[in-house]
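One structure is given here, and the rest of the page talks about it.
All protein chains of the complex are present and in place, except for one that has been dropped.
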Amino acid sequence: MLYFQQMLGTAVFAITGVLAIQKAGVDVFGAVVLGIITAIGGGTVRDLILDQPIFWIADFNYIWVGLIAATLAFFLTKKFQQRYRLLLYLDGFAAALFGLVATEKVLGLHLAAPFAVMMGVLTSIGGGIVRDVLASRTSLLMSREIYATPILLGCIVYVLLRDVFPTIQVAGWIALLFTSGLRFLAIYKDLQMPTILSTRQG
Amino acid sequence: MLYFQQMLGTAVFAITGVLAIQKAGVDVFGAVVLGIITAIGGGTVRDLILDQPIFWIADFNYIWVGLIAATLAFFLTKKFQQRYRLLLYLDGFAAALFGLVATEKVLGLHLAAPFAVMMGVLTSIGGGIVRDVLASRTSLLMSREIYATPILLGCIVYVLLRDVFPTIQVAGWIALLFTSGLRFLAIYKDLQMPTILSTRQG
Partner (left out) sequence: MLYFQQMLGTAVFAITGVLAIQKAGVDVFGAVVLGIITAIGGGTVRDLILDQPIFWIADFNYIWVGLIAATLAFFLTKKFQQRYRLLLYLDGFAAALFGLVATEKVLGLHLAAPFAVMMGVLTSIGGGIVRDVLASRTSLLMSREIYATPILLGCIVYVLLRDVFPTIQVAGWIALLFTSGLRFLAIYKDLQMPTILSTRQG
């Protein structure tokens, strides 16, 4: 069940990755590479830092799903753009899922909770940041979009709930609802970081 | 023999790396660092992902060859630019060689063929991409230049031929001719990706 959702998340990240760069001139090779990087980049950097086997070497389905999704997104860009709003919500859900799964993975290695939260956020936003760097785009680190903050709060909530609830499943579902709920609210209301928490005024 | 060719390839990559950035303002330190990164960056990222010892720690000659070649390219830029066409062909040959050697390296670790192809392409184009990111240049992922596609096709051809031919030497030579031949054709005819395979029309 979780496996299916992670593959769906991989596909969604690959698609939104291609849509993000399609306005710039890019050929099918570059688009597919950047789509796959969006999907797997965060987890790759996480596994390098943890000195764990890279997750997609153990299970190459992540690459195939990313490859197919990115190729479809390249050739059917307009179809996907008509569903952009839906994709944005799916992307928010996938980002929350990736962050929480990574947090649990690090806690399972008996590493400290603050480090687990850090790796959760990295897994979630790392791929998009690497894509933006490679595509010469302004990354979300330099924007006031509320994307990373819900994941940061959600991973902290998960770590706290995990000690309270008897099963990690319950803690996981609550944290997932909380994290994606925050992000959905930011999308729905078109929220931005308050100017007091941002250096560019106005 | 292969060792000599790889050192030649390292030198060529370092030289074309410096020539690529010399129009921007850069001092000798930056130029040499970026030249060396062009030469060894792709293989470095490959070894990090494979969790293998970085190839140039085991054999520091890669660094010395890159250092000397990049320094020469910095001080003798005009000389090298007069031979730019030749350098472009040598660069195409080196890229093909690096890609195929890396593919064989990964297959030798008994890892799957699609992964070997992926690492072959990464080894070949990774260094140039890291250089472009560090130098704030548009990377080849965002261009319609036919650079990565021949290597991708060539690595696939190599994997297929390797099962057919009795020795990997024969398969290797045919794949090398095929890969560099495709790239030479792209240079000679100044080919670009067809617009149907690119998002920027016209």
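Here the chain labels run A and B in written order, and each chain numbers its own residues starting at 1.
FYI, contacts are C-beta pairs under 8 Å (C-beta built on N, C-alpha and C of every residue); 3 or more make two chains touch, one makes a residue touch a chain.
Given the structure is predicted, the values throughout are model-derived calculations rather than measurements.
Colleague: Quick one: say which of A:L8, A:L72 or A:L152 touches the chain that got left out.
Modeller: Spelled out, the listed residue whose C-beta touches the missing chain is A:L152.
Colleague: Out of B:L8, B:I54, B:L111 or B:L161, which residue would touch the omitted chain in the full complex?
Modeller: Residue touching the chain left out of view: B:I54.
Colleague: One chain isn't shown here. Among A:L8, A:A24 or A:L48, which residue touches it?
Modeller: Final answer for the missing-chain contact: A:L48.
Colleague: If the hidden chain were put back, which of B:A11, B:A31, B:L97 or B:M193 would touch it?
Modeller: Touches the omitted chain: B:A31.
Colleague: Applying the definition given at the start, please give the residues of subunit B touching the unseen chain.
Modeller: Looking at subunit B, the ones touching the missing chain are residues 21-31, 33-34, 44, 48, 51, 53-54, 57, 60, 63, 74, 77, 133-136.
Colleague: For subunit A, which positions touch the chain that isn't shown here?
Modeller: On the side of subunit A, residues 48-49, 51, 111-112, 114-115, 118, 129, 133, 136, 138-144, 148-149, 152, 193, 197-200 touch the unshown chain.
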